[in-house]
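A single structure is presented below for examination.
A single protein chain has been omitted from the complex, and every remaining protein chain is retained in its original position.
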Amino acid sequence: MQLRTEVSEVGGWTVVTVHGEVDVATAPELREVLVRLVGEGSAHLVLDLDQVDFLDSTGLGTVISALKRARTHGGDLRIVCTQPRIARLFQITGLDKALPLLPDVDAAVAGA
Amino acid sequence: MQLRTEVSEVGGWTVVTVHGEVDVATAPELREVLVRLVGEGSAHLVLDLDQVDFLDSTGLGTVISALKRARTHGGDLRIVCTQPRIARLFQITGLDKALPLLPDVDAAVAGA
Amino acid sequence: MAVVELEIPARPAYLSLVRLVVDAAIGSLAPGMSPARLDDLKIAVSEACSNAIEAHEAATVLEDPVVVRCVIEEDQVTVQVVDQGRGFDPDRLEALPAATDPRRLRHESGLGIPLMRTLADEVAFTPADNGTTVTLVVYRPATTS
Partner (left out) sequence: MAVVELEIPARPAYLSLVRLVVDAAIGSLAPGMSPARLDDLKIAVSEACSNAIEAHEAATVLEDPVVVRCVIEEDQVTVQVVDQGRGFDPDRLEALPAATDPRRLRHESGLGIPLMRTLADEVAFTPADNGTTVTLVVYRPATTS
């Protein structure tokens, strides 16, 4: 299965919804989308991982890298993730401490 | 994926709808269902293959065997099959000559 | 050229895994194969594997694995099924009666090899010291990549 991303705007935030599998084969594609968006001035990003079928440590690395890039450009990155099997990876690696997992796009945009 | 069968009655015929994959691993299960039905006096059988995901030569063998058993018991067996990839196997082996493939259960019961 | 090899126990329960691997290895990694040709190949491979498993049963070498090797090339896909059974002579198999012959329905088995021969573009049975290798080839249409 390939990776597929959908981009939309909600309340001044750019929402990237990721479908499919994020691994070493597909992470570069996701990274490219995120780099391009920040480069185009969309540094306030919501990454919606609720449609993801698989995510590994390369995916986590891509998220960290995008977070740092967004912040460097005066923005931020927020994660929507309610699937326990994906959330688990953020918890195991302690990334949920730096990057809270939000229940939906509205909560992400509200920053709550 | 396992094999699953559903049995119903339509116009005096016993309709067996097969779901899943019919191969060496699962054909014995299908055979058992058909043998049991004929044994119980339901020798007028319609075998609906339109929900089948996979069928191989063992599946074809099971069909031939059930046809002969039904006829021996004064009944008959009719096949519903409109999926080209399944129909193809009956055509390649010439079985569609002995056992026409019908478009739906009504046609099978009508014998047309 | 890409090679994906799968070794399975000689048990019918693994046939569905073989089909899944052929589907995934060839369906997603050999662009240009139509779904219909991929279906044909999957049936042919499944038939060859059923025979391999049966051959291991007959030779009581159930502990030896059956090997399925997929070779993806520019212009064709090859799947080899390697068993360690007792071997056989494919030219000495009884021919099926014609489709119109009423005796045709006597034959509940012996349909696997005729199916393979129709479904694949090339079929070869190679006896080995120790078993049989069935080679199934399906051509790939030229892709514009």
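As written, the chains take the letters A, B and C, and residue 1 is the first residue of each chain.
By our rule, a residue touches a chain if its C-beta (ideal position, glycine included) is under 8 Å from a C-beta of that chain, and two chains touch if they have at least 3 such contacts.
Computed from a predicted structure; not experimentally measured.
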Displayed chains that the missing one touches are A, C
Out of C:Ile8, C:Ile43, C:Val79 or C:Leu115, which residue would touch the omitted chain in the full complex?
C:Ile8
List the chain A residues touching the unshown chain?
1, 21, 23-25, 54, 56-58, 60-62, 64-65, 67-68, 84-85, 89, 92-95, 97-98
Where the missing chain touches chain C, by residue
2-9, 11, 13-14, 16-17, 20-21, 24-25, 28-29, 65
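We take it that only the chains that are shown with their structure count from here on.
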Quick one: chain B and chain C, Cα centre-to-centre, how many Å?
25
Would you mind pulling out the distance in Å between where the CA atoms of chain A average out and where those of chain C do?
44
With chain centres defined as C-alpha means, what is the inter-centre distance between chain A and chain B in Å?
50
Chain A: which residues touch two or more other chains?
none
For chain C, residue numbers touching 2 or more other chains are none
